[in-house]
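Complex shown without one protein chain; remaining protein chains in place.
We call the chains A and B, going by the order they appear; numbering starts again at 1 in every chain.
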Amino acid sequence: MTSIYLLTDFGNDDYYVGAMKGVIRSICPSANILTISNGVRKFNVKHGAFLLWQAIKWIEEGSIVLGVVDPGVGTARDPIIIRANSFTFVGPDNGLFWPAIEELGDYEVYKIDLISTGLYKRRTGTFDGRDVFAPIAAYIACGKSLDELGFPKRSIEIIDLWKVDIKEGYLRGEVMNVDRFGNIVTNIKWDALRAERARIKVKNVIAQGYMAKNYSGKGVLMLKGSTGLLEISLARGSAANYFEADIGDPISLEVIK
Amino acid sequence: MTSIYLLTDFGNDDYYVGAMKGVIRSICPSANILTISNGVRKFNVKHGAFLLWQAIKWIEEGSIVLGVVDPGVGTARDPIIIRANSFTFVGPDNGLFWPAIEELGDYEVYKIDLISTGLYKRRTGTFDGRDVFAPIAAYIACGKSLDELGFPKRSIEIIDLWKVDIKEGYLRGEVMNVDRFGNIVTNIKWDALRAERARIKVKNVIAQGYMAKNYSGKGVLMLKGSTGLLEISLARGSAANYFEADIGDPISLEVIK
Partner (left out) sequence: MTSIYLLTDFGNDDYYVGAMKGVIRSICPSANILTISNGVRKFNVKHGAFLLWQAIKWIEEGSIVLGVVDPGVGTARDPIIIRANSFTFVGPDNGLFWPAIEELGDYEVYKIDLISTGLYKRRTGTFDGRDVFAPIAAYIACGKSLDELGFPKRSIEIIDLWKVDIKEGYLRGEVMNVDRFGNIVTNIKWDALRAERARIKVKNVIAQGYMAKNYSGKGVLMLKGSTGLLEISLARGSAANYFEADIGDPISLEVIK
(Lines give C-alpha, C1' and ligand atoms only; values in the text may rest on other atoms or scores of the structure.)
Protein backbone atom coordinates (compact mmCIF):
# COMPACT_ATOMS: atom_id res chain seq x y z
CA MET A 1 0.00 0.00 0.00
CA THR A 2 2.05 2.90 -1.28
CA SER A 3 1.01 6.29 0.10
CA ILE A 4 0.19 9.15 -2.21
CA TYR A 5 0.38 12.49 -0.38
CA LEU A 6 -1.56 15.40 -1.84
CA LEU A 7 -0.25 18.96 -1.75
CA THR A 8 -2.48 21.44 -3.56
CA ASP A 9 -3.98 24.92 -3.48
CA PHE A 10 -7.44 23.51 -4.28
CA GLY A 11 -8.96 23.86 -0.82
CA ASN A 12 -11.33 21.17 0.45
CA ASP A 13 -14.67 22.64 -0.60
CA ASP A 14 -14.73 22.16 -4.39
CA TYR A 15 -14.86 18.89 -6.33
CA TYR A 16 -11.20 19.06 -7.36
CA VAL A 17 -9.59 16.96 -4.64
CA GLY A 18 -12.41 14.40 -4.74
CA ALA A 19 -11.94 14.01 -8.48
CA MET A 20 -8.21 13.44 -8.12
CA LYS A 21 -8.83 10.79 -5.45
CA GLY A 22 -11.39 9.09 -7.66
CA VAL A 23 -9.01 9.03 -10.61
CA ILE A 24 -6.26 7.54 -8.43
CA ARG A 25 -8.55 4.84 -7.07
CA SER A 26 -9.94 4.05 -10.53
CA ILE A 27 -6.40 3.26 -11.68
CA CYS A 28 -4.82 1.92 -8.49
CA PRO A 29 -7.38 0.88 -5.85
CA SER A 30 -4.70 -0.17 -3.38
CA ALA A 31 -3.09 3.28 -3.20
CA ASN A 32 -3.40 4.94 0.18
CA ILE A 33 -4.29 8.59 -0.28
CA LEU A 34 -3.25 11.09 2.38
CA THR A 35 -3.00 14.85 2.49
CA ILE A 36 -0.17 17.18 3.42
CA SER A 37 -2.32 20.23 2.75
CA ASN A 38 -4.87 21.44 0.24
CA GLY A 39 -4.56 24.86 1.80
CA VAL A 40 -1.50 26.17 -0.04
CA ARG A 41 -2.12 29.86 -0.79
CA LYS A 42 -3.68 30.00 -4.23
CA PHE A 43 -1.13 30.21 -7.08
CA ASN A 44 1.67 30.52 -4.48
CA VAL A 45 4.23 27.93 -5.60
CA LYS A 46 6.76 29.15 -3.04
CA HIS A 47 4.32 28.62 -0.17
CA GLY A 48 3.63 25.10 -1.42
CA ALA A 49 7.36 24.44 -1.76
CA PHE A 50 7.88 25.53 1.83
CA LEU A 51 5.08 23.35 3.25
CA LEU A 52 6.50 20.39 1.34
CA TRP A 53 10.01 21.09 2.60
CA GLN A 54 8.61 21.07 6.15
CA ALA A 55 6.66 17.85 5.65
CA ILE A 56 9.11 15.76 3.62
CA LYS A 57 11.27 14.80 6.60
CA TRP A 58 8.27 13.18 8.26
CA ILE A 59 6.41 11.22 5.60
CA GLU A 60 7.32 7.58 5.22
CA GLU A 61 9.92 6.33 2.74
CA GLY A 62 8.63 5.10 -0.58
CA SER A 63 5.83 7.65 -0.68
CA ILE A 64 4.63 9.55 -3.72
CA VAL A 65 3.96 13.28 -3.48
CA LEU A 66 1.27 14.52 -5.85
CA GLY A 67 1.85 18.26 -5.85
CA VAL A 68 -0.46 20.56 -7.76
CA VAL A 69 0.12 24.26 -7.28
CA ASP A 70 0.02 25.13 -10.90
CA PRO A 71 -0.72 28.70 -11.99
CA GLY A 72 0.70 27.82 -15.41
CA VAL A 73 -1.71 24.93 -16.15
CA GLY A 74 -2.35 24.72 -19.85
CA THR A 75 0.83 26.63 -20.75
CA ALA A 76 4.26 25.39 -21.79
CA ARG A 77 5.61 24.30 -18.38
CA ASP A 78 6.48 20.59 -18.39
CA PRO A 79 4.62 17.89 -16.46
CA ILE A 80 7.33 16.03 -14.56
CA ILE A 81 8.22 13.14 -12.30
CA ILE A 82 11.18 13.39 -9.93
CA ARG A 83 12.70 10.54 -7.99
CA ALA A 84 14.87 11.42 -5.02
CA ASN A 85 15.95 8.69 -2.62
CA SER A 86 12.88 6.55 -2.13
CA PHE A 87 10.44 9.40 -2.79
CA THR A 88 8.67 10.22 -6.04
CA PHE A 89 7.22 13.62 -6.89
CA VAL A 90 4.62 14.19 -9.60
CA GLY A 91 3.45 17.60 -10.77
CA PRO A 92 4.32 20.71 -12.77
CA ASP A 93 7.89 21.82 -13.38
CA ASN A 94 7.73 25.13 -11.57
CA GLY A 95 10.00 24.74 -8.56
CA LEU A 96 7.34 23.35 -6.22
CA PHE A 97 9.42 20.27 -5.41
CA TRP A 98 12.88 21.84 -5.43
CA PRO A 99 13.42 22.64 -1.74
CA ALA A 100 12.35 19.09 -0.77
CA ILE A 101 14.52 17.55 -3.50
CA GLU A 102 17.52 19.64 -2.50
CA GLU A 103 17.12 18.32 1.03
CA LEU A 104 16.97 14.70 -0.14
CA GLY A 105 20.13 14.83 -2.24
CA ASP A 106 20.51 12.97 -5.55
CA TYR A 107 17.57 12.98 -7.91
CA GLU A 108 16.44 12.02 -11.41
CA VAL A 109 13.89 13.97 -13.46
CA TYR A 110 11.50 12.64 -16.10
CA LYS A 111 9.27 14.58 -18.40
CA ILE A 112 5.87 12.85 -18.56
CA ASP A 113 5.20 11.40 -22.02
CA LEU A 114 1.62 12.40 -22.76
CA ILE A 115 1.62 10.55 -26.09
CA SER A 116 2.90 7.11 -25.14
CA THR A 117 0.87 7.09 -21.91
CA GLY A 118 -2.24 8.13 -23.84
CA LEU A 119 -2.87 10.91 -21.30
CA TYR A 120 -3.09 13.54 -24.05
CA LYS A 121 -6.57 12.13 -24.67
CA ARG A 122 -7.72 12.94 -21.13
CA ARG A 123 -6.22 16.40 -21.05
CA THR A 124 -8.69 19.28 -20.89
CA GLY A 125 -6.07 21.99 -20.40
CA THR A 126 -7.49 23.46 -17.23
CA PHE A 127 -7.04 20.60 -14.74
CA ASP A 128 -3.80 18.67 -15.15
CA GLY A 129 -4.03 17.58 -11.50
CA ARG A 130 -6.92 15.33 -12.47
CA ASP A 131 -6.04 14.63 -16.10
CA VAL A 132 -2.29 14.02 -15.95
CA PHE A 133 -0.73 14.08 -12.48
CA ALA A 134 -3.26 11.90 -10.60
CA PRO A 135 -3.09 9.12 -13.25
CA ILE A 136 0.72 9.21 -13.24
CA ALA A 137 0.86 9.02 -9.43
CA ALA A 138 -1.55 6.08 -9.54
CA TYR A 139 0.46 4.26 -12.20
CA ILE A 140 3.60 4.63 -10.10
CA ALA A 141 1.81 3.51 -6.91
CA CYS A 142 0.74 0.36 -8.73
CA GLY A 143 4.18 -0.45 -9.99
CA LYS A 144 4.88 1.20 -13.35
CA SER A 145 8.47 2.27 -13.85
CA LEU A 146 9.35 5.86 -14.62
CA ASP A 147 10.76 4.72 -17.99
CA GLU A 148 7.27 3.62 -19.02
CA LEU A 149 5.80 7.01 -18.15
CA GLY A 150 8.30 9.54 -19.40
CA PHE A 151 11.80 10.24 -20.57
CA PRO A 152 14.78 11.70 -18.77
CA LYS A 153 14.98 15.46 -18.60
CA ARG A 154 18.12 17.39 -17.82
CA SER A 155 17.10 20.41 -15.85
CA ILE A 156 14.26 21.54 -13.61
CA GLU A 157 12.99 24.83 -12.32
CA ILE A 158 14.20 25.72 -8.87
CA ILE A 159 12.94 27.95 -6.08
CA ASP A 160 15.48 29.15 -3.56
CA LEU A 161 13.77 29.50 -0.19
CA TRP A 162 16.95 30.34 1.64
CA LYS A 163 17.80 33.87 0.55
CA VAL A 164 18.76 35.56 3.79
CA ASP A 165 21.13 38.34 4.74
CA ILE A 166 23.09 37.55 7.86
CA LYS A 167 25.70 39.90 9.33
CA GLU A 168 27.13 40.40 12.77
CA GLY A 169 24.15 41.37 14.92
CA TYR A 170 21.70 41.63 12.02
CA LEU A 171 19.53 39.08 10.23
CA ARG A 172 17.13 39.62 7.38
CA GLY A 173 14.91 36.97 5.85
CA GLU A 174 11.36 36.32 4.76
CA VAL A 175 8.07 35.20 6.28
CA MET A 176 7.55 31.71 4.83
CA ASN A 177 4.35 30.85 6.64
CA VAL A 178 1.86 32.18 9.11
CA ASP A 179 0.33 29.21 10.83
CA ARG A 180 -3.12 28.77 12.40
CA PHE A 181 -1.75 29.89 15.76
CA GLY A 182 -0.41 33.12 14.32
CA ASN A 183 3.20 31.95 14.57
CA ILE A 184 5.45 33.63 12.01
CA VAL A 185 7.69 30.99 10.46
CA THR A 186 10.80 32.48 8.83
CA ASN A 187 13.43 31.14 6.44
CA ILE A 188 16.20 31.98 8.92
CA LYS A 189 17.89 28.93 10.41
CA TRP A 190 17.62 29.00 14.16
CA ASP A 191 21.34 28.49 14.61
CA ALA A 192 22.03 31.77 12.82
CA LEU A 193 20.45 33.67 15.71
CA ARG A 194 22.73 33.88 18.69
CA ALA A 195 21.00 36.40 20.90
CA GLU A 196 18.76 36.54 23.91
CA ARG A 197 17.01 39.67 22.68
CA ALA A 198 16.42 41.35 19.34
CA ARG A 199 14.48 44.20 17.78
CA ILE A 200 12.18 42.46 15.29
CA LYS A 201 10.79 44.30 12.30
CA VAL A 202 8.14 43.05 9.88
CA LYS A 203 7.15 45.67 7.32
CA ASN A 204 6.40 48.69 9.52
CA VAL A 205 5.88 47.10 12.90
CA ILE A 206 8.78 46.86 15.33
CA ALA A 207 8.88 45.02 18.66
CA GLN A 208 11.39 43.53 21.02
CA GLY A 209 11.56 39.76 21.11
CA TYR A 210 13.00 37.37 23.68
CA MET A 211 14.50 33.96 23.11
CA ALA A 212 12.24 31.17 24.44
CA LYS A 213 12.16 27.40 24.48
CA ASN A 214 8.42 27.01 24.11
CA TYR A 215 5.24 28.98 23.57
CA SER A 216 4.57 29.49 27.27
CA GLY A 217 6.57 32.70 27.87
CA LYS A 218 5.41 36.30 27.86
CA GLY A 219 5.39 38.89 25.08
CA VAL A 220 7.05 38.42 21.71
CA LEU A 221 9.03 35.19 21.61
CA MET A 222 11.85 33.99 19.34
CA LEU A 223 11.72 30.21 19.14
CA LYS A 224 13.34 27.29 17.41
CA GLY A 225 10.38 26.04 15.42
CA SER A 226 9.58 22.39 14.80
CA THR A 227 11.63 22.30 11.58
CA GLY A 228 14.67 24.13 12.96
CA LEU A 229 13.78 27.61 11.73
CA LEU A 230 13.39 30.84 13.66
CA GLU A 231 9.75 31.40 14.58
CA ILE A 232 8.22 34.53 16.05
CA SER A 233 5.37 33.87 18.42
CA LEU A 234 3.16 35.88 20.75
CA ALA A 235 2.35 34.05 23.98
CA ARG A 236 -1.32 32.96 23.76
CA GLY A 237 -1.86 35.49 20.99
CA SER A 238 -1.16 35.86 17.29
CA ALA A 239 2.25 37.23 16.33
CA ALA A 240 1.00 37.49 12.75
CA ASN A 241 -1.80 39.85 13.79
CA TYR A 242 0.51 41.80 16.07
CA PHE A 243 3.05 42.39 13.30
CA GLU A 244 0.42 42.51 10.52
CA ALA A 245 2.66 39.89 8.90
CA ASP A 246 1.83 37.77 5.91
CA ILE A 247 3.56 35.20 3.74
CA GLY A 248 6.26 36.83 1.62
CA ASP A 249 6.88 39.79 3.92
CA PRO A 250 10.48 40.69 4.73
CA ILE A 251 11.49 40.25 8.35
CA SER A 252 14.62 41.62 10.02
CA LEU A 253 16.18 41.22 13.44
CA GLU A 254 18.68 43.51 15.10
CA VAL A 255 20.41 41.90 18.04
CA ILE A 256 20.22 43.78 21.36
CA LYS A 257 23.24 43.27 23.60
CA MET B 1 -12.51 -2.41 -0.28
CA THR B 2 -15.51 -0.48 -1.53
CA SER B 3 -15.17 3.29 -1.39
CA ILE B 4 -17.73 5.41 0.38
CA TYR B 5 -17.53 9.03 -0.77
CA LEU B 6 -18.91 11.69 1.58
CA LEU B 7 -20.69 14.78 0.32
CA THR B 8 -22.07 16.99 3.06
CA ASP B 9 -22.62 20.53 4.24
CA PHE B 10 -21.21 19.67 7.70
CA GLY B 11 -17.82 21.33 7.32
CA ASN B 12 -14.76 19.70 8.85
CA ASP B 13 -14.67 21.39 12.24
CA ASP B 14 -17.56 19.81 14.13
CA TYR B 15 -17.91 16.19 15.28
CA TYR B 16 -20.45 15.32 12.59
CA VAL B 17 -18.18 13.86 9.91
CA GLY B 18 -16.07 12.01 12.48
CA ALA B 19 -19.21 10.41 13.90
CA MET B 20 -20.37 9.26 10.47
CA LYS B 21 -16.94 7.73 9.79
CA GLY B 22 -17.00 5.98 13.14
CA VAL B 23 -20.46 4.55 12.50
CA ILE B 24 -19.35 3.28 9.09
CA ARG B 25 -16.26 1.64 10.49
CA SER B 26 -18.19 0.11 13.39
CA ILE B 27 -20.42 -1.66 10.89
CA CYS B 28 -18.02 -2.25 7.99
CA PRO B 29 -14.36 -1.90 8.98
CA SER B 30 -13.14 -2.68 5.45
CA ALA B 31 -14.94 0.29 3.88
CA ASN B 32 -12.63 2.90 2.45
CA ILE B 33 -13.95 6.35 3.38
CA LEU B 34 -13.14 9.29 1.10
CA THR B 35 -14.52 12.78 0.74
CA ILE B 36 -15.85 14.68 -2.24
CA SER B 37 -16.56 17.74 -0.12
CA ASN B 38 -17.90 18.60 3.30
CA GLY B 39 -18.00 22.21 2.18
CA VAL B 40 -21.33 22.27 0.37
CA ARG B 41 -23.03 25.58 1.17
CA LYS B 42 -25.19 24.98 4.20
CA PHE B 43 -28.73 23.80 3.36
CA ASN B 44 -27.96 24.34 -0.36
CA VAL B 45 -29.09 21.08 -1.98
CA LYS B 46 -28.56 22.50 -5.46
CA HIS B 47 -24.94 23.37 -4.72
CA GLY B 48 -24.37 19.85 -3.41
CA ALA B 49 -26.08 18.38 -6.48
CA PHE B 50 -23.76 20.38 -8.71
CA LEU B 51 -20.57 19.34 -6.90
CA LEU B 52 -21.70 15.72 -7.13
CA TRP B 53 -22.47 16.07 -10.83
CA GLN B 54 -18.94 17.40 -11.34
CA ALA B 55 -17.32 14.63 -9.32
CA ILE B 56 -19.32 11.59 -10.40
CA LYS B 57 -17.48 11.16 -13.71
CA TRP B 58 -14.20 10.75 -11.87
CA ILE B 59 -14.86 8.48 -8.92
CA GLU B 60 -14.26 4.80 -9.42
CA GLU B 61 -16.98 2.38 -10.45
CA GLY B 62 -18.68 0.47 -7.69
CA SER B 63 -18.44 3.37 -5.25
CA ILE B 64 -21.08 4.44 -2.77
CA VAL B 65 -21.93 8.12 -2.39
CA LEU B 66 -23.13 9.09 1.08
CA GLY B 67 -24.73 12.46 0.48
CA VAL B 68 -26.10 14.49 3.35
CA VAL B 69 -27.32 17.96 2.53
CA ASP B 70 -30.54 17.69 4.35
CA PRO B 71 -32.39 20.82 5.42
CA GLY B 72 -35.49 18.67 5.87
CA VAL B 73 -33.99 16.25 8.41
CA GLY B 74 -36.66 15.04 10.78
CA THR B 75 -39.49 15.92 8.39
CA ALA B 76 -41.41 13.79 5.94
CA ARG B 77 -38.85 13.54 3.12
CA ASP B 78 -37.90 9.91 2.46
CA PRO B 79 -34.54 8.34 3.21
CA ILE B 80 -33.50 6.65 -0.02
CA ILE B 81 -31.01 4.48 -1.83
CA ILE B 82 -30.47 4.84 -5.56
CA ARG B 83 -28.53 2.48 -7.76
CA ALA B 84 -27.39 3.78 -11.14
CA ASN B 85 -24.91 1.76 -13.16
CA SER B 86 -22.37 0.50 -10.68
CA PHE B 87 -22.86 3.43 -8.30
CA THR B 88 -25.03 3.56 -5.18
CA PHE B 89 -26.30 6.76 -3.59
CA VAL B 90 -27.57 6.99 -0.02
CA GLY B 91 -29.22 10.05 1.48
CA PRO B 92 -32.38 12.15 1.62
CA ASP B 93 -34.88 12.29 -1.23
CA ASN B 94 -34.52 15.97 -2.05
CA GLY B 95 -32.94 16.07 -5.50
CA LEU B 96 -29.33 16.01 -4.27
CA PHE B 97 -28.49 12.98 -6.39
CA TRP B 98 -30.59 13.75 -9.44
CA PRO B 99 -28.11 15.51 -11.75
CA ALA B 100 -25.56 12.72 -11.21
CA ILE B 101 -28.20 10.02 -11.72
CA GLU B 102 -29.46 11.68 -14.88
CA GLU B 103 -25.92 11.60 -16.22
CA LEU B 104 -25.50 7.90 -15.43
CA GLY B 105 -28.70 6.76 -17.16
CA ASP B 106 -30.88 3.94 -15.82
CA TYR B 107 -31.52 3.83 -12.11
CA GLU B 108 -33.53 2.09 -9.40
CA VAL B 109 -34.77 3.79 -6.23
CA TYR B 110 -35.39 2.21 -2.83
CA LYS B 111 -36.96 3.77 0.20
CA ILE B 112 -34.96 2.78 3.28
CA ASP B 113 -36.99 0.51 5.57
CA LEU B 114 -36.37 1.91 9.04
CA ILE B 115 -38.40 -0.82 10.71
CA SER B 116 -36.95 -3.99 9.21
CA THR B 117 -33.41 -2.62 9.41
CA GLY B 118 -33.96 -1.62 13.02
CA LEU B 119 -32.63 1.84 12.29
CA TYR B 120 -35.71 3.50 13.75
CA LYS B 121 -34.18 2.67 17.12
CA ARG B 122 -31.07 4.74 16.39
CA ARG B 123 -32.92 7.69 14.96
CA THR B 124 -32.72 10.92 16.96
CA GLY B 125 -34.47 13.07 14.37
CA THR B 126 -31.76 15.69 14.03
CA PHE B 127 -28.89 13.69 12.49
CA ASP B 128 -29.98 11.13 9.91
CA GLY B 129 -26.49 11.27 8.37
CA ARG B 130 -25.19 9.45 11.41
CA ASP B 131 -28.31 7.50 12.43
CA VAL B 132 -29.63 6.26 9.10
CA PHE B 133 -27.51 7.05 6.05
CA ALA B 134 -24.06 6.09 7.40
CA PRO B 135 -25.29 2.67 8.61
CA ILE B 136 -27.01 2.01 5.28
CA ALA B 137 -23.89 2.96 3.30
CA ALA B 138 -21.84 0.67 5.54
CA TYR B 139 -24.26 -2.24 5.13
CA ILE B 140 -24.06 -1.87 1.34
CA ALA B 141 -20.26 -1.60 1.39
CA CYS B 142 -20.13 -4.88 3.30
CA GLY B 143 -22.40 -6.68 0.92
CA LYS B 144 -26.05 -6.31 1.90
CA SER B 145 -28.44 -6.17 -1.00
CA LEU B 146 -30.77 -3.25 -1.50
CA ASP B 147 -33.74 -5.58 -1.05
CA GLU B 148 -32.63 -6.24 2.52
CA LEU B 149 -32.49 -2.53 3.28
CA GLY B 150 -35.54 -1.05 1.65
CA PHE B 151 -38.29 -1.45 -0.86
CA PRO B 152 -38.70 -0.13 -4.37
CA LYS B 153 -40.00 3.40 -4.72
CA ARG B 154 -41.44 4.82 -7.89
CA SER B 155 -40.48 8.44 -8.03
CA ILE B 156 -37.79 10.71 -6.67
CA GLU B 157 -37.36 14.41 -6.27
CA ILE B 158 -35.39 16.06 -9.02
CA ILE B 159 -33.38 19.23 -9.34
CA ASP B 160 -32.87 20.62 -12.81
CA LEU B 161 -29.48 22.31 -12.98
CA TRP B 162 -29.71 23.02 -16.67
CA LYS B 163 -32.26 25.81 -16.96
CA VAL B 164 -30.66 28.17 -19.44
CA ASP B 165 -31.93 30.59 -22.02
CA ILE B 166 -29.93 30.43 -25.23
CA LYS B 167 -30.74 32.52 -28.29
CA GLU B 168 -28.73 33.76 -31.23
CA GLY B 169 -26.01 35.92 -29.69
CA TYR B 170 -27.40 35.76 -26.15
CA LEU B 171 -26.97 33.28 -23.31
CA ARG B 172 -28.45 33.38 -19.85
CA GLY B 173 -27.77 30.89 -17.09
CA GLU B 174 -26.82 30.65 -13.44
CA VAL B 175 -23.71 30.71 -11.29
CA MET B 176 -23.41 27.14 -10.05
CA ASN B 177 -20.19 27.49 -8.11
CA VAL B 178 -17.54 29.99 -7.17
CA ASP B 179 -14.35 28.06 -6.59
CA ARG B 180 -11.39 28.79 -4.32
CA PHE B 181 -9.65 30.59 -7.19
CA GLY B 182 -12.61 32.89 -7.72
CA ASN B 183 -13.58 31.18 -10.98
CA ILE B 184 -17.28 31.52 -11.76
CA VAL B 185 -18.60 28.15 -12.88
CA THR B 186 -21.85 28.42 -14.83
CA ASN B 187 -24.49 25.92 -15.95
CA ILE B 188 -24.00 26.93 -19.60
CA LYS B 189 -22.43 24.19 -21.71
CA TRP B 190 -19.25 25.46 -23.31
CA ASP B 191 -20.35 24.38 -26.77
CA ALA B 192 -23.31 26.76 -26.58
CA LEU B 193 -20.93 29.71 -26.66
CA ARG B 194 -19.58 30.39 -30.09
CA ALA B 195 -17.92 33.75 -29.71
CA GLU B 196 -14.50 35.24 -29.21
CA ARG B 197 -15.89 38.12 -27.20
CA ALA B 198 -18.96 38.80 -25.09
CA ARG B 199 -20.41 41.35 -22.73
CA ILE B 200 -20.78 39.42 -19.44
CA LYS B 201 -23.28 40.50 -16.82
CA VAL B 202 -23.63 39.12 -13.30
CA LYS B 203 -26.23 40.96 -11.28
CA ASN B 204 -25.20 44.59 -11.75
CA VAL B 205 -21.63 44.26 -12.93
CA ILE B 206 -20.83 44.19 -16.61
CA ALA B 207 -17.49 43.49 -18.26
CA GLN B 208 -16.13 42.34 -21.58
CA GLY B 209 -14.75 38.81 -21.66
CA TYR B 210 -12.43 37.08 -24.12
CA MET B 211 -12.33 33.43 -25.05
CA ALA B 212 -9.23 31.69 -23.67
CA LYS B 213 -7.80 28.19 -23.53
CA ASN B 214 -6.31 28.44 -20.06
CA TYR B 215 -6.03 30.74 -17.07
CA SER B 216 -2.88 32.49 -18.31
CA GLY B 217 -4.45 35.26 -20.40
CA LYS B 218 -5.25 38.84 -19.48
CA GLY B 219 -8.46 40.41 -18.19
CA VAL B 220 -11.78 38.62 -17.97
CA LEU B 221 -11.58 35.19 -19.56
CA MET B 222 -14.24 32.83 -20.91
CA LEU B 223 -12.99 29.27 -20.59
CA LYS B 224 -14.07 25.72 -21.09
CA GLY B 225 -13.93 24.51 -17.51
CA SER B 226 -12.77 21.09 -16.42
CA THR B 227 -16.27 19.61 -16.65
CA GLY B 228 -17.17 21.13 -20.02
CA LEU B 229 -19.04 24.17 -18.74
CA LEU B 230 -18.45 27.84 -19.41
CA GLU B 231 -16.28 29.37 -16.70
CA ILE B 232 -15.53 33.04 -16.16
CA SER B 233 -12.08 33.71 -14.81
CA LEU B 234 -9.93 36.73 -14.04
CA ALA B 235 -6.26 36.16 -14.86
CA ARG B 236 -4.41 35.79 -11.52
CA GLY B 237 -7.36 37.43 -9.79
CA SER B 238 -10.83 36.51 -8.60
CA ALA B 239 -13.62 36.82 -11.14
CA ALA B 240 -16.10 36.22 -8.31
CA ASN B 241 -14.86 39.29 -6.44
CA TYR B 242 -14.71 41.34 -9.62
CA PHE B 243 -18.33 40.54 -10.51
CA GLU B 244 -19.48 40.32 -6.86
CA ALA B 245 -20.86 36.95 -7.95
CA ASP B 246 -22.17 34.22 -5.73
CA ILE B 247 -23.79 30.83 -6.13
CA GLY B 248 -27.31 31.16 -7.50
CA ASP B 249 -26.77 34.49 -9.22
CA PRO B 250 -28.04 34.88 -12.78
CA ILE B 251 -25.35 35.38 -15.43
CA SER B 252 -25.87 36.54 -19.00
CA LEU B 253 -23.61 36.91 -22.02
CA GLU B 254 -24.21 39.06 -25.05
CA VAL B 255 -21.97 38.12 -27.96
CA ILE B 256 -19.88 40.91 -29.47
CA LYS B 257 -19.20 40.53 -33.16
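Assorted remarks:
Just so it is clear, a contact is a pair of C-beta atoms (placed from the backbone, for glycine too) under 8 Å apart; a residue touches a chain by one contact, two chains touch by 3 or more.
Not measured: the values here are computed from a predicted model.
The chain that is not drawn here is touched, among residues A:E60, A:D165 or A:E244, by A:E60. The chain omitted from view is touched by exactly one of A:N38, A:T88 or A:T186, namely A:N38.
Residues of chain A that touch the chain left out of the display are 1, 3, 5, 12, 32, 34-39, 51-52, 54-55, 58-61, 63, 177, 179-181, 213-216, 223-226, 231, 236. Mapped onto chain B, contacts with the missing chain fall at residues 9-23, 25-26, 29, 33, 42-43, 71-75, 124-127, 130-131.
Here is the rule we use: only the chains that are shown with their structure count from here on.
For this pair, chain A with chain B, the centres built from the Cα atoms lie 30 Å apart.
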